[in-house]
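A protein chain is absent from this complex, but the other protein chains hold their places.
Coming up: chain A.
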């Protein structure tokens, strides 16, 4: 019978109510503000034919040119790809792939000739592509120690647990630790131009400038600061088990050695999908007018160190030019053209529907 949610306030509250003639009314009148009275000025858009249909046409008209532009640009990009996995007997790398063993200290070399039908102008980018390689597997992705890679001495000596089982060997820390580093791509690719006059000209492959600036200069740092003597810095650590050389011997250039070796950095940026390509080298354009890679015959020389056959992976070498929108990528162009057309088409259809069946004058017949 009693108030169930009693609050002591209520005991008080009644006095004034019981005596309406009493004169002492508490001024509880709510404030007359637009906010409290829910009268805030507001924009109240309505979906009408006048707003929706033009939107569709405009989207269509914008998307189709973009799509065409993208498609044309993408088609103008020259790209050449060689699969050198070597699972086919006819492949030059068949033997290397067959005879691969982790214990081989001497790398197996295979020579793959190929021909470019078109000259490649401007900078040409050389990628290696891997397929069926799950760089995005959760256990793989987390198997690294960013602290160690950032040059933290403590992490160098005592890598994070995430790196297991590649954290240490015989109680010695692995540098760099983890499955990602351990599985670093270590084929060496060299490119030779077979001059029509018979000589084989090696093509200069630039190995710097292939990683993101932030990675190279912020995310990855060698331990010991600017200590040039990396051997000393990495004293007490061991190389990853799959590696042939320790991390401080990745390059001779001190600016590209150790953790800040760009091949290493590129590898450490794990791919989103199991089929991916990573930048390997850049072929700088010539100063003269001649194309960077003229038409003709080339030879790709591969030091075959990286086994992929066991998991049915594939390895590729790709040469590509780029444009303002990046590499060859027909998807975006086609998608834009499709979406633009669909929008335009929808606009037309909606217009027809609206004119035939739509209620243009429906405010008059509101009934209650």
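In this section, a residue touches a chain if its C-beta (ideal position, glycine included) is under 8 Å from a C-beta of that chain, and two chains touch if they have at least 3 such contacts; residues count from 1.
In this section, contacts and distances are computed from a predicted model.
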Q.
Please identify the absent chain by the protein name in its UniProt record; candidates are "Kynurenine--oxoglutarate transaminase 3", "C2H2-type domain-containing protein", "Phospholipid-transporting ATPase" or "CLIP-associated protein isoform 1".
A. "Phospholipid-transporting ATPase"
Q.
For the chain left out of this view, which of A:103, A:214 or A:252 touches it?
A. A:214
Q) Which of these touches the unseen chain: A:94, A:140 or A:192? A) A:140
Q | For chain A, the residues touching the chain missing from this view | A | 1-18, 20, 25-32, 36-38, 40-49, 52, 55-56, 59, 63, 66, 70, 123, 125, 127, 132-141, 143, 145-147, 149-150, 152, 160-161, 164-165, 179, 182-183, 209-215, 218-219, 266, 269-279, 282, 307, 310-312, 320, 322, 324-329, 331-332, 335-336, 339, 342-343, 346, 350, 353-354, 357-359, 362-363, 365-368
